[in-house]
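For chain A:
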Amino acid sequence: MIAFIWSVIILTLIATIMISLYGISRRPNLVKKLIALTIFGDTANLLVVLLGYRLIYPVAPPILPSLSKEALQTFVKTAVDPLPQALVITAVVIGMAVNVLIAFAIVQIHRLYGTVDTRELSKKLIQVEGGEQ
Partner candidate 1 sequence: MRGVISTAILAFITYIIFTGSAKPYDLFTGLIVAVGVGILVGKFLVREDSKALNPLRWIWAVIYFLKYMLIIEVKTHLDVMKRVITGKYNAGIVRVPINVKTDYAKTLVANSITNTPGTVVVDLDDKYLYVNWIDVTTEDPEACRREISEEFEKFAEKIFE
Partner candidate 2 sequence: MIEIHLLMLLITVLIGLIFSYLAIIEKDLLKAIGYSAIQAIAYAIAFYILMAPDIVLAYIAIAVGIYSALLVFVVSKTGRYEVV
């Protein structure tokens, strides 16, 4: 039972990644691409944290409950892996900053070319290049 639910969870996350990849590659609108990109990043983060989880009961967050050696014994037996969490925390915040950069680039593209649709954008870019030659 546990193995079944566990594999359903992992496959669901992989399916979410697939759907977001479809969004990144096939949708024409740049804003929609950005939304798909964040879904992709979030799902990848969740998958990384999921790999640090332990399938035991009880399970505890990686914070020492009290400062004694006895507590440490049970703590090491129950706590989840802290390393993926530490990596994901920075990934969440830095990912947000990078998304801000992408969003600003999209707004600037809209100002310069008047569209955020990739098909029209490629046409306009060809026009600009042709004009210069």
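How were these candidates chosen? In short, all candidates are chains of the complex that A comes from, given by their letters.
Everything below uses one rule, namely that contacts are C-beta pairs under 8 Å (C-beta built on N, C-alpha and C of every residue); 3 or more make two chains touch, one makes a residue touch a chain; residues count from 1.
This is a predicted model, so every value here is computed, not measured.
Of 1 or 2, just one candidate touches chain A in this complex, namely 2. Every residue of chain A that touches candidate 2 in the complex is listed here, in rising order: 1-2, 5-6, 8-9, 12-13, 15-16, 19-20, 22-23, 27-32, 34-36, 38-39, 42-43, 45-46, 49-50, 52-53, 55-63, 79-80, 85, 88-89, 92-93, 96, 99-100, 103, 106-107, 110, 116-117.
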